[in-house]
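Please see the structure below; I have some questions.
Excluded from the complex is one protein chain; the other protein chains are retained at their positions.
Here is chain A:
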Amino acid sequence: MDKIKQNPIVKKLGFNRIVLVFVILLMYTLFCVATGGNFAGLPRILSALNYAYFLGFLSLGVTFVIATGGIDFSIGPVMFCAALISGYSLTSLGVPMGLALLISVFVGFCFGLFNGYLVAYWSVPPFIVSMASMNIAKGVASVFTKTQSVSWPQLAAGGWFRQLVKIGNFPVGLVIFILVAVVCALLLNKTKPGRYILCLGSNREAVRLSGVNTKKWEMLAYVICGVLVGIAAIFFVGAYTTVQPGYGDQYNNEAIAGCVMGGTSMAGGLASISGTVIGVFIIALLQEGILALGFTKDYQLIITGIIVIVAVYADVVARRRKN
């Protein structure tokens, strides 16, 4: 094991991520075999990708928050809130499509700013802040849409935003998702904000006593998360058209599972964007596979729940061994 880890190629790519890629391939093969070959083929893959896009943006976002040692349980409901407010503006208030998309991102941004400000400047625990804003997001969305669900227009009815997800069978969404992930990776690993976010997640006081304005950078992590959640909303409706007020909680767990599985530590300070991307694909594939095998969505809830616990426990064990 240790020998494999010291191999330079493995070291560069990260042992953890190589294992995860094999997990994806193995899962895919298993699903194909178990469904008698039904799982193979483009439709299933496109369907899994649809799931991976919005979940991926959520997961990328929450990676920044977890990197600071915080947590955000509001991402799912905020995504729904963003989709509902922008969608209602589009369908009932006559706002043009382009502006509606910006509104979605803006709603995400506002929640990110709200969460971040409370966590960083008022020192309210992130757990509490995000639990509260989860309910606020649900409430605001319901009030704004008068508790009605919102359906975004089809491509033929002027819904050009769907081309962000796919054109014909070409997965545009995948290209956008990978591009955004690359930007996130650069941001986290090569820029000042990323450096500070990772360092303060590891030891906030030491960073503060180095003369760094830790509050500002901590808040920024939540804002980045919020913006990505706003983008996630666009890809959610791009794939699934209709959103209902009062939902979205289950995606918190899935997004956090993808993130932690990819090697981001819940304790903060350690985060991997490429890991998150791979983790998201695993969750999306799992979701698709479970449905293909004829199980209901409930089983998927159970399995993601277990994945979160196992992934976090693995992180705890790894850290204990290091100390």
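Assume a contact is a pair of C-beta atoms (placed from the backbone, for glycine too) under 8 Å apart; a residue touches a chain by one contact, two chains touch by 3 or more; residues count from 1.
Throughout what follows, contacts and distances are computed from a predicted model.
Enquirer: Which of "Extradiol ring-cleavage dioxygenase", "NADH-quinone oxidoreductase subunit L", "DNA ligase-associated DEXH box helicase" or "Sugar ABC transporter ATP-binding protein" is the UniProt protein name of the chain not shown?
Expert: In UniProt, the chain excluded from the picture bears the name "Sugar ABC transporter ATP-binding protein".
Enquirer: Using the touch definition from the top, which of A:Thr29, A:Ser92, A:Gln154 or A:Thr191 touches the missing chain?
Expert: Candidates A:Thr29, A:Ser92, A:Gln154 or A:Thr191; residue touching the omitted chain: A:Thr191.
Enquirer: Identify the residue among A:Leu20, A:Cys199, A:Val227 or A:Val260 that touches the chain left out of the display.
Expert: Of these options, the touching residue for the absent chain is A:Cys199.
Enquirer: Return the single residue from A:Leu93, A:Val182 or A:Leu209 that touches the missing chain.
Expert: Answer from the full complex: A:Leu209 touches the omitted chain.
Enquirer: I need the residue numbers on chain A that touch the omitted chain, in ascending order.
Expert: Here the touching residues of chain A are 186, 190-192, 195-196, 198-199, 202-203, 205-213, 269-270, 322.
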